[in-house]
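Every protein chain except one is present and positioned as in the full complex.
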Amino acid sequence: MIRLLPENPVAALSIKLGVGAVGMFVFALWIMPPLYNAFCEITGLNGKTGDRYEATSAEVDTSRTIKVQFVATNNEGMPWKFAPKVRTVEVHPGEQTRIDFEAFNPTDRKMIGQAIPSLVPFKASSYFHKTECFCFNQQHLAAGEGADLPMFFIVDRDLPQQIHTITLSYTLFDVTDRYGDGEDNVASVTQ
Amino acid sequence: MAHGPAKGITRWLYTTNHKDIGSMYLWFSFAMFFLGGIFALVIRAELFQPGLQIVEPNFFNQMTTMHGLIMVFGAVMPAFVGLANWMIPMMVGAPDMALPRMNNWSFWILPFAFLMLVSTLFMQGGAPNFGWTFYAPLSTTYAPPSVTFFIFAIHIMGASSIMGAINIIATILNMRAPGMTLMKMPLFVWTWLITAYLLIAVMPVLAGVVTMMLMDIHFGTSFFDAAGGGDPVLFQHVFWFFGHPEVYIMILPAFGIVSAIIPTFARKPLFGYSSMVYATASIAFLSFIVWAHHMFTVGMPIAGELFFMYATMLIAVPTGVKVFNWVATMFRGAMTFETPMLFAVAFVILFTIGGFSGLMLAIAPADFQYHDTYFVVAHFHYVLVPGAIFSITAAVYYWLPKWCGHMYNEAMGKAHFWLAFIGLNLTFFPMHFSGLAGMPRRIPDYHMMFADWNMLSSVGAFLFGGAQVLFLYIVVSTILKGKKATAEVWDNPEGLEWTVPSPAPYHTFSTPPEVK
Partner (left out) sequence: MLKRAHRLFAWLLAPAVLMISYQTLAEKAESLKFNMTEGVTPVSREIQSLHMEMFWWCVAIGVVVFGIMFYSMIMHRKSRGVKPANFHESTGLEILWTAIPLVILVIMAIPATKSLIELYDSEEADMTVLITGYQWRWEYDYVESDVSFFSNLSTPRDEINGYAPKNPNYLLEVDEPLVVPVGQKIRFLVTASDVIHSWWVPDLGVKRDAIPGFINDAWAVIEEPGIYRGQCAELCGKDHGFMPIVVEAKPQAEYEAWLEEKRAEAEALAALTEKTFTFDELYERGEKVYGQWCAACHQADGSGIPGTFPALHDGSKAVGPIEEHIDVVVNGVPGTAMQAFGEQLSEVDIAAVVTYERNAWGNNMGDQAQPIDIYNHKQGN
């Protein structure tokens, strides 16, 4: 049999403790971030919304109406005009709705934007489904170019009864430097 | 084989002797304590009156950051490691630490870490200015260029602490004299054993979080940058997963010190030894599941808030047990109040007051008003200054005669205690009021309604600072010209360290002692 640890008890214990320390480092760097993301997805913590949703049933629950608000924020140094065309809509659960955001690049250079969604109340995150969204991709706008950015969403019919209002916020980031102005990069929002 | 120390500077550079290394740790910590104290006095001088008089807001932020980092990593932690180095081998009847060469190394990398950290003050863009909690993205995207040096300094400090912790565990588990069973160990050894495990568990997490920062800043990852799919709140979770056990790292050894001092001066055995051990272990365990109580306002689901609130409140139970045990130890003793006892009694009272404000802060709805105000500053200074600093001071007075063979001047020690005690309360008690009145922390200027409290705090801070200069004088004059101390020093104290002569010979327990 091969001995993994030296016979000297001090050395053996020290190696075990050292391995433990390295293990905690690995835990912090490679396990905690994905664990946190998974936890966020389950609980809706921080209002991270999920990826593309494939509509399953088209049944609409007309017995109740949900108010959905849209707000847009530009992160620091992002000069685009960016705003929803409609700030509030009333929808029935199960019904697919389209909302357009306006974007305009007033600078004299080509830029890339990335919109990051966030939703309150957190409880509603897992009941808010996007079937199509500009936030799934980066947006490229040439100098002086504008665009209508569409998103389609469905509020789940299982949305808890006490929730009447959902607010979806988009923060637009300038990612030109990060991704350059090369090929179309498709960045997944949830790492 | 040489029995005395080598001569000259090489004695200190190459030493593997636990007493030499312990002394170096203690002196290093003392130096850092004064440096961090000077930073604190810059802060208090600026806050003496409303308006900006002395420093620019950006430099003020550098001062708060450096004060926190230096006090936590430079003053408190090395002081406890120094005490562990000196006392643990003597307390368990071992000839030295289990890994003497690593011991040398874990000390000697520390000065470099702090040299690097302090040098950032002279760099372009200044020192780190994002608070000792260095929340992203202020510490990543918006940080001064010196942040990279800060990160490496943290890495080195972490490595030093981890090596120190491994050494302490190895010593305690392998080097005890025959008959020194675990449940016979002095509480200082027990609390350090548990602290060392905490260090090994969380210092790598701190290293991990600064590594993520480093990668975000220089290698284009986005752990904490929402633009790339990251999350700044993740930083806070990882940081406090380290940070909460860290605050217990700074207090558990203090429990051990006080548990040694109170029985000596009450002339009565420690009450509830085994419940002390279990309480320490449960505090250490709970420290891993309460981290998000630092983040109640960050936006958590209500279930999370409730969980962290209940878990935090639960810490009051084992902490209460400890306080009750100390009081019961004093009860029906025959007490005298020499300087170490004065510091230990002040520790129990003031730490309990800090515990009360901690309990109030644990109440999540109320924390929405307390969070990030001076109430929090008052709370953690009440647990750290009387907690860590007073216990270290008590330990120095208690064991200094054993270390250097000379007795300190009792009248001067008492004067030091009263100056420090009054200074501390004058500094930190008014902070409860300014915080409740609505003063946020980390601001260089404030509205006039906070002026009176701040003026009191500033006066107290300078008094407290002056008291520490007296402390330095007392220590130096004791070493140079104090009266000879006996081997026992005190009135029939318990523990193996009192069975060797004072000063303790360079090598002790080369043959293991008999433990009954």
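Going by the order they are written in, the chains are A and B; count residues from 1 in each one.
Here is the rule we use: a residue touches a chain if its C-beta (ideal position, glycine included) is under 8 Å from a C-beta of that chain, and two chains touch if they have at least 3 such contacts.
Remember, it's a predicted structure, so these values are computed and weren't measured experimentally.
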Per the touch definition above, residue among B:N61, B:S287 or B:T339 touching the missing chain: B:N61
Would you indicate which residue among B:A6, B:I109 or B:V323 is in contact with the undisplayed chain? B:V323
Out of A:T43, A:T73 or A:S126, which is the one that touches the chain we can't see? A:T73
Residues in subunit B touching the chain absent from view: 50-53, 56-58, 61, 124-126, 129-131, 135, 137-138, 141-142, 144, 226-227, 231-233, 266-275, 297-299, 302, 305-306, 309-310, 313-314, 316-317, 320-321, 323-325, 327-336, 345, 348-349, 352-353, 356-357, 359-360, 363-366, 368-369, 371-373, 433, 436-438, 440-450, 452-453
Can you list, in ascending order, the subunit A residues touching the missing chain? 46-47, 69, 71, 73-79, 81, 87-88, 105-108, 116, 118-121, 143-144, 162-165, 167, 169, 171, 173-174, 176-177
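By our rule, only the chains that are shown with their structure count from here on.
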How many angstrom lie between the CA centroids of subunit A and subunit B, rounded to a whole number? 40
So in the complex, which bits of subunit B are touching subunit A? 98-99, 102, 162, 165-167, 169-170, 173-175, 200-205, 207-209, 211-212, 220, 223, 226-231, 233-234, 237-238, 241-242, 299-301, 303-304
For subunit A, which residues are in contact with subunit B within the complex? 9-10, 13-14, 17-18, 20-25, 27-29, 32-33, 36-37, 40, 43-46, 48, 75, 114, 116, 122-123, 171, 173-175, 178, 187-191
